[in-house]
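Omission of a single protein chain aside, the complex is shown with its protein chains in their original locations.
For clarity, chains are labelled A and B in written order, and residue numbers in each chain start from 1.
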Amino acid sequence: MLASSGLVAQNIAFGIVALMMVVGALRVVTSKNVVHAALWLVLVLAGAAAQYIILSAEFVAVTQVLVYIGAVTVLFLFGTMLTRAQLGKAKDLNNKNWALGIPVALLVLGTLVYVLIDTFGDDKVVDNPGDVPNVPVQAISDSIFKPYLLPFWALSFVLLAALVGAIVLARKD
Amino acid sequence: MLVNQFLLLGAVLFAIGVYGVIARKNAVLVLMSIELILNAVNMNLIAFALRNGGDAAGHTFALYIIAVAAAEVGVGLALVLLVYRNRRSIALDELSEMKG
Partner (left out) sequence: MNASASTSAVPGWFLDNAYLIPLIPAIAFVAILAVGKRIPDLRVGRFTVPGGGSLIGIASMVGSLVLAAGAALQWIDYADGHSYTAPIRRTWVWWQSGGIEIGLGQQIDGLSVMALLLVAFISTLVQIYSLEYLKGDRRYTHFFAALTLFSSGMLVMVLAENMVQLILGWELMGLCSFMLIGHWWEDGANSRASLKAFFTVRTGDVGLLVGTAIVALSAQKWINANGLQDQYSGFSIEAISRWALAGDPQYKSVITWGAVALFIAAIGKSGQFPLHTWLPDAMAGPTPVSSLLHSSTMVVAGVFLVARIYPVFFEGLRILDTDVNFIAVIGGVTIIVAALLAFVQTDIKKVLAYSTVSQLGYMMMGLGVGAWTPAVFHIWTHAFFKCCLFLCAGSVAHSGSHHSFDMKKDMGGLARKMPVTFVCWVVSSMALAGVPFFAGWYSKDEIIDFAGANQYWWFFGIGIAGAFLTTAYMTRATYLTFLGKPRGAAAGIHEDSHGDAHAAHGAADAHAAHDTHDSHDDHGAHAGPHESPWLIKAPIAILAVLSIAAGLLNAPALNIFKFEEWVEPKAEPVLLDTGYASEGTGDYPESSKEAHSEGAARSALVSAGEEPAEGEKKKPGYPNGRIEEGKLTGKCGTPGYVPPEGKACYAPGILHHKFKWVKALPALAAVVIGLLLSAAFCVLYYQRRNRRLVGLTERNALARAGYKFLWNKYYLDHLYEKVIVRGVAHPLARAMYWVNQNILDGIVNGAGRTGRKVGEITYKVVDQGLVDGVVNGSGAAARGTGSALRPTQSGKVSQYGALLFAAAALAALILVLVNS
């Protein structure tokens, strides 16, 4: 499969990173330690950034690192500390009927896999290995500030509301 | 590179995230699982963007999702903090006020 679809180096990189991500994601949801879970999450997020680079989306990758790994993870760690979760191992991180999650997750996965394989089969990301299109940052900014300005505005409001909301909620009075 | 390898990776991450949301009791861990789900979606967007010949719209929306996720984590953790302050616990299965 790897050889037939060209871009061998990228495929190998993909395989390694993907494996890392899946393992990391599994550890996030199974780890018995909240801090460890957060660190595993960092691994997954970094892996995602790597995948974006493979998909020649450098700007998104950089943003991913900045926002997710830089800010969101720190927020998680803060949240963990402030809520005084046990920093070491804890026995009761899972619900009583956690097993319910397995069939549901498998059902979701099965549906998605079936649909994806049914729809895309062996479609390639790029037809010619030679010409992987490049998306310059300028194109992204044009896209944000021209056709998708309205969602951008809405997003600004969401962020503002989130800011105010977070302050109001977390304030001690 | 197949489109499907990215999409399937996204699907796996999504399913793991779903499992986490359902199985986890600690609210912070549930929020982390939600991040997994959001990342899975972003993976799809970027893969499709490339498949459409480098469509900037896909990147745009991936960025929007990252921003929304950041806002969501901010508010989510504020909520968790509030719950913790009121109940000294963030175990979700103890929050059953919605019981009808």
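The rule is short, and it goes like this: a contact is a pair of C-beta atoms (placed from the backbone, for glycine too) under 8 Å apart; a residue touches a chain by one contact, two chains touch by 3 or more.
These numbers come from a predicted model, not from an experiment.
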Identified contact with the non-displayed chain, of A:T111, A:S141 or A:S156: A:T111
Could you tell which one of B:M1, B:V21, B:A67 or B:L81 touches the chain left off the display? B:V21
Which of A:Q51, A:T80 or A:N95 contacts the chain that the document leaves out: A:N95
Take the complete complex as the reference. Which residues in subunit B touch the chain that isn't displayed? 18, 21-25, 57, 92-93, 95-100
Considering the whole complex rather than only what is displayed, give the residues of subunit A touching the chain that is not shown. 95, 97, 100-101, 103-105, 107-108, 110-111, 114-115, 118, 147-151
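Definition applied: only the chains that are shown with their structure count from here on.
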Could you tell me the distance, in whole angstrom, between the mean C-alpha positions of subunit A and subunit B? 7
Contact residues on subunit B for subunit A in the complex? 1-9, 11-29, 31-33, 35-36, 39, 42-43, 46-47, 49-51, 53-57, 59-64, 66-75, 77-82, 84-85, 90-93
Sites on subunit A touched by subunit B in the complex: 1, 5-7, 10-11, 14, 18, 21-22, 25-26, 28-29, 34, 37-38, 41, 44-45, 48, 51-52, 54-57, 59-60, 63-64, 67-68, 71-72, 75-76, 78-80, 82-85, 90, 92-96, 98-102, 104-106, 108-109, 112-113, 116-117, 120-126, 132-135, 139-140, 142-144, 147-148, 151-152, 155, 158-159, 161-163, 165-167, 169-170, 172
